[in-house]
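Before anything else, here's the structure in question.
All protein chains but one are shown in place.
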Amino acid sequence: MTPKDLSKEHVALLRAAKAGSLNRRELMRRGIGLGLSATAIAGLISSYRPAPVAAQASPTAGTSPLAGQSIDMTILGIAGWPPSRLGVDMANELFKPYAKEQYGYDVNFSFEEAPFESLFQKAATSLQSGSAQYNIIISDSQWLGALAEPGWIVRLNDIIAENPELDIKFEEAAAIGYRIYPDGSDNIYGFPQEGDVIGLFVRQDLMSDQAERDAYKAANDGEDLPQNWDDWLEVDIDRYERIAKHFTRPDKNLYGTAMQWSKVYDYVSCYAYPFMFSNGGEAWDPATGQIEGIVNSEINIKGLERNKSFLQYAPPGATNYGIGEEVDVFTAGTVATCLQWSALGPQMANQKPGGAPDEVADPSKPVTPDKVLIVPPPGFKQEDGSLKRVYTLGGQPWVLNAFNDEAHQQVAIDFMKFWYLPETQLEFSKRGGDTAVIEVLDSPGYDDLQIHFRAYKYMMRENRSKDFWHDPNYAEMLAVQQEAWNGYMTDVVSDAKLALDYTACKQQEILYDAGRSDIAPSDICSDISL
Amino acid sequence: MAQTTYPAEAPASATPSAQTKRRLPLARALDESRFFPTILLGPILVFFIVWNVVPLLWLLGVSFYRYKVTAARPPQFVGFQNFLDIWKSTEIWGLLGRTLSFMVLTVGGATILGMVLGFLFWGSGRMPGRRLALTLLFTPMVLPPVAVGTFFRLIYDPIFGIANFFTEKLIGQRFDFLGSKDLAFGATIAVDVWMWTPFMILMTLAALGSVPKAELEAAEIDRLPWLKRIRYIILPNGKFILMLGILLRTIDSFKTTDLPYLMTNGGPGNKTEFVGLSLYRTGFEAFQMGDASSLAIITLLIAIAFASIYLYVLSYRETRAQLQ
Partner (left out) sequence: MTAHPWRQRLYHLLLWIVALLFFSPVLWIFMAAFKSGGEIVSPTPVFIFRPTMDNIIRVIQEPNFLDYLKMSFVLSIGSVLIAIVVSFLAAYSFSRYRPTGTNFIMFLLLSTRMVPASAVVLPIFLMYTVLGWSKTFHGMILFYAMFSIPFSLWILKGFLDGVSLRYDETALVNGGSRLHTMFRVVLPQVKPGLVAAFIFNILFVWNEFLFNYILGGQGTTMIPVLLATGVKQGGMTDWSFVASISLIYMLPPIIAIFFFQKYLLVGMTFGTVRGEV
């Protein structure tokens, strides 16, 4: 069965549930009174799920049928994440007058926010009850499967077919990472809201310090510290290690590097994968759901070990580093370089949002924008001598609630059309958002709009960034992996092989049990534990 | 300590001059109703059924299903399979063991510390600023959990943390409290003990306050040694309140979620991964409602077991109350 048939069948199923829902409510009331059996009540509540009203796109004409109406939209987004905030601010500031003029209706956007780690719960509990409370959701890319599978979000293929304006050329990494579920299919579920990649944040003032350069040269057979973008492009992981080592001086409270090794959410995974991907390792085979033998391959074991070796050049406590801790440690001047999401460019450089490029946000911190250079992260030497970078993709897509009524869905679509107008995307970029639209990325002067744009564009292109699973079992697979990998980083798990074998076994079991893969975990899995 | 007086006899002022008052029909109906005791229980039963029985039955029901909210396939009845899976899995025993040791250590720590400090504060009636001192002492209890989790990460941080500032000053060494596999468990316990020792101090003070003054005075006159006073006078009288404090802490500690979630997220590795956290992940991150419900039922049964032990102790007090 094709995924399209599947989703049709699903809608039919939901409709049937809806037809019986009145009865069920009545039944439930009586059921409680009569002390009906527990399983019955459980079955009733769990199957209560209204049908999506407007799963199919409504046709758009030149003049909107909504003209004259006033509509309230709610966007659910990530709390304290500037790009999410930008989406809503721009919706109210710019789309509101645009909609009034273009379509003749009044629209008001409100923003509900939830922290990164718990946004999915907020969205899922609401969607599970068939609620159209959040009309548009800024999801994390890996949640696409979990949102699409139960029929909670709209499959966009038909909408895009009917609205050619939405058929936009995105960078390939974004076009796949923020849109497609299941992996490898052509089902589109999301629009890229914020693109994001891993960048290398460098303290330029340290790198160009003459004394540092001399000391480094003396210790490394005349090799110099990288001074600019072009130098950094040539840096491979071995040279990066030498640089990190050079700057590691615990007695001076200075360290060579920081990456994310924390167990929280996807932190350690996102920063360990590049050490595997760049050498040809993979997370899984999306077509068959094969994990064993892939995630615990020799390449990946070596990669994980290599990643851990950088802990010796990182500040103590780095195994708890996530996004925020890295900003703190970098802006406090404690590390010379730092691998971090490029979207945090302004924050990492202590740059005032919306201010001049060299305006300092927090004067009480030692690092200022002029001291920071953002470049592509180190490459990995291949057998033919070339350098390869395959890092993890960050960023978030917009998705549309399948329970939206026709009017709200129409506004959501109109908003998407507005969002991808080149002017809007340019404005988004000027305010610090990372676009994934090729045309905008190619526009002259783009690289200089923000401190991190040049590195962002470089890493977004030519498959230098990629996402991992979009499976609905994402959360469980990730939890197992985070526990094992962070365990390895903190010596709770003795070696990388065990950490990856455990990951492979558990993930294979999760997919097999859920019926997502026909491949059962192998025999060695029966008694593996951390 | 402050005590409230209950007169043994009802004072005459409590007698109403009700004959002269005109009675409302409702009051008359109630006076004549044989069901008065049941009517009084009505509201609480409604609350109990709607917010307790229904969710519990739901939990029980779903625990027999394979039911993932974020999957397209409908819930499937699997009998006791979820419980069997938990029984057979290798992680659950580690999880339960870790949770139990966390519980024993935090409750034990807070109880012992709380009792010692409670005794210390007993008889501090004339201490200058006692009320303010006790208020400050109780503040850890009312700190929002998010603030505790977030700020203790900073306090424990090897670079920015004030805890390490002091360890370096005192013993010349810095520790990665939350990142080290040997320290994280202890560091988490320390925060929990810090938060809840004040509660046990409160309970100890209440327990000591409930000891009849007459018995204490008699002991004073008899010059009974302190250990014997504790054993024969204070513990028998204060046992109920202390046990209740311990029970409440035991239950809460067994299902601790906030603190490890915010402070270590169960790490390093799985060193601070407890039942509450695992339940949260299964139910609220993976949305595996079947697995989560069966784990919740097991947790509930364990909590009921603790409470039963407590009830056993309570029955002692009931008999004493009836004798009076």
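In this document, chain identifiers A and B correspond to the written order of the chains, with residue numbering beginning at 1 in each.
Note that in this section a contact is a pair of C-beta atoms (placed from the backbone, for glycine too) under 8 Å apart; a residue touches a chain by one contact, two chains touch by 3 or more.
Values in this document were obtained by computation on a predicted structure and should not be read as measured data.
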**Prompt:** Which residue from B:112, B:127, B:235 or B:309 sits in contact with the chain not drawn here?
**Reply:** B:127
**Request:** Specify the residue from the set A:113, A:305 or A:447 that touches the hidden chain.
**Result:** A:113
**Message:** From the list B:64, B:102 or B:160, pick the residue that touches the absent chain.
**Reply:** B:160
**Item:** In chain A, positions touching the absent partner
**Value:** 25, 28, 45-46, 48, 79-82, 110, 112-116, 118, 121-122, 125, 128-131, 133, 253, 323-325, 327-328, 332, 334, 341, 343-344, 346-347, 353, 362-366
**Prompt:** Going by the touch rule given at the top, which residues of chain B touch the chain that is not shown?
**Reply:** 1-6, 8-10, 14-19, 23, 26-28, 30-31, 36-38, 40-44, 47-48, 50-52, 54-56, 58-59, 62, 117, 120-121, 123-124, 126-147, 150-152, 154-155, 159-160, 162, 165, 194, 197-198, 202-203, 205-207, 209-210, 212-214, 237, 240-241, 244-245, 248, 251, 255, 257-258, 275-276, 279-280, 283-284, 289, 292-293, 295-296, 299-300, 303-304, 307, 311, 318, 321
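We take it that only the chains that are shown with their structure count from here on.
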**Whole-Å gap separating chain A and chain B, where each centre is the average of the chain's CA atoms** = 39
**Item:** Interface residues, chain B side, partner chain A - complex
**Value:** 49, 53-54, 57-58, 60-62, 64-65, 67-75, 77, 90-91, 94, 153, 157-160, 174, 176, 178-181, 264-271, 273, 281, 284-289
**Request:** Report the residues of chain A in contact with chain B in the complex, numbered from low to high.
**Result:** 6, 10, 13, 32, 37-43, 45-47, 120-121, 124, 128, 145-147, 149-151, 253, 262-264, 315-320, 328-329, 332, 334, 472-473, 475-476, 479, 483-484, 486-493, 514-515, 527, 529-530
